[in-house]
Structures are given as structure tokens and as C-alpha cells.
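Complex shown without one protein chain; remaining protein chains in place.
Our next item is chain A:
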């Protein structure tokens, strides 16, 4: 049976490459790509996964901008990464080195006029949330934020009210349908870069008619980032989070030790960020990062609605809190009512070392 269906799929593929299905109109999607250190970001690859779930015959172009060797390397990563990427578009220019919304939105506008995409997708990262709505307004369409499920080509599910309700929306507008997707809902398939598919063709975007003047109303000055060798919060397999009960930045070091042992990323509640224990890009919640790791361990976290919004889709949730009535226990798979200052050292001692 299995081999039979594979054969059928293959035959359909071959058939459709000769004469495209007359029923299905051609769907082409533009994915706005982010890259870092020569690699396409995992969140962008999730956006490709989302694009591929819209339709089997989706022709997916991924757009990468910037300049220099980091761009070149990311372009070859994109070209070879996924058999479903049909084209890599390269916008090579110094003015795209940094993701300023004004230039990027104009670039998207330019590409839409040229190629008439049916979908324009990006991850719900700070990059995507900054740029995509701006370009949508310029194209006079309503964008859809933070999609967690694509039910039909124009039917989507997205969380509202901090994830306390799910809203199914139908897009009834004209092309392009523009959306940002929640990366944790569209996991990247484990396809090896060296698997036997042809690299996608790479084409340079002609930026000669790109009006540089009007794009210069904004200038990028600097990025202050926290360097860490721990996994990125958004994609980590394990996340350990601390709340106000950690009491100080010093005590957060205890949590960091535990994270190191587990190969985990460190997260925080708004209270911990506001108290200055950790920088704000570690905040998990409605207004911070959305995570869905295999294991989420919350220490001294009460479980406010806004925090739960950012972690409720984790596979296994562990809560350690002195207060047995803390709302976090209502979503935790395993709860331990105890003092975190006793529990963390004990965990450090007893948890098996990660390789």
C-alpha cells in the first residue's frame, strides 16, 4: 500500500510537471527571509514549512537581503536547504544590511509588482512584525498575524486574547495574502542539506529602480545584543524560566547553571525583567517570546495569563513554586511545591549531565 501511494505521488508529480493541473491555479509564495552568520534562521525555515502546507504546487521563493560574504553563504544555505524552495531571490545592497522597515517594505512592494505573489509570508519575529504590516498597507491588503494553523489555502487559525481563545479567520481579499506565522507551530522538517535534490536557482533582484532617496528617512545606528553560547530561546529543546521569586540577578546565575547542565535556554517573566534580573529579550509571554520546547521548567513563576500565553504549548511543563495556589500549577504536568533555592541545587546535583 505504502509503496503504491508513493508511486502514485511520483506519477502525479511527473504528470503535473508536463501539464499543470487545470483545477488548481498557480500558487506562488514569497517568504521574507532572515539570516544570521551565514545561515538562514530557523524561524524563516518554519515560514517555508508553512508555505509548503498551503498547497503541494506552491512555488516558493525565499528573499534574502544584505551584502557581503554572510549573504552569499546564507544564499547557498537557502538554495540547498529544502527541496520545496523553488527560487532564492537575492537583494544585494548595503541599504538592506540592516532590517529597516522602510526599505524592506519598498522592496516587497517592488517584488509584488514584478511577480504578483499569491502569498507573502514571514515568521512572527520582530523583523516580520515590523515589516510585513507596513508592506501590506502599501499593497492595500489586511495582513494576518501569528498564524498557528493553515486549514485551507485562505483559512487560518490564530490565537487572540493572549492565547486564551483561538480565532479562525478567512482571508477574502485580493492577492497577495500576507501573513506572519508562529514558528513553533510549523516545525522544520529534518531534511539534510546534502539529500539528493537539486539546489534551487538563485536570482538577483534588480534594485536599479529602487528609490534610495525616499528610503533614507530612517537610519540604523546599532544593535546591543547579549552574547551567550546557550541555545536561542525560540528554538531551544529545553527552557528554564525564572520569575520574581529568584529575587536577584545573582540568583539567576543559579538558573543559568541549571540551563547549562540541561543544554537549555533561559527565559524570564516580565516581573524578573522589570526588576532588572535579566535583559528583556529573555521575556516569555504575550508580549515577549513564544516558546514551545519539549520541556519547560518554571521556577518561582506565578503563571499570569500574559506569561502562560508564551509557553502553554510546551510539551511538558514543570513548575516549582512555594505557593500551592499559584496558577502555574493548573497548566503544569509536574508540580513541586517547594522552595526553589533548595530545589535548584538539588537538581544540579542529581540531573544527569548532558553531553
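Keep in mind that, in the parts below, a contact is a pair of C-beta atoms (placed from the backbone, for glycine too) under 8 Å apart; a residue touches a chain by one contact, two chains touch by 3 or more; residues count from 1.
FYI, contacts and distances are computed from a predicted model.
One chain of this complex is left out of the view, and of "NADH dehydrogenase subunit 4L", "Mitochondrial ribonuclease P catalytic subunit", "Translin" or "Electron transfer flavoprotein subunit beta", the protein name its UniProt record gives is "Electron transfer flavoprotein subunit beta".
The residue touching the chain not shown here, chosen from A:53, A:93, A:115 or A:280, is A:280. Checked against the full complex, the candidates A:27, A:50 or A:343 give a single residue touching the omitted chain, namely A:343.
Although one chain is not drawn, the whole complex shows that of A:181, A:272 or A:295 it is A:295 that touches it.
Interface note: of A:105, A:200, A:240 or A:278, the residue touching the hidden chain in the full complex is A:105.
Those residues of chain A that touch the chain absent from the view are 100-102, 105, 125-127, 129-138, 140-146, 155, 158-174, 214, 217-226, 232, 234, 238, 262, 270, 273-274, 279-281, 286-287, 289, 294-295, 305-306, 312, 315-318, 329, 331-338, 343, 346-347, 350-352.
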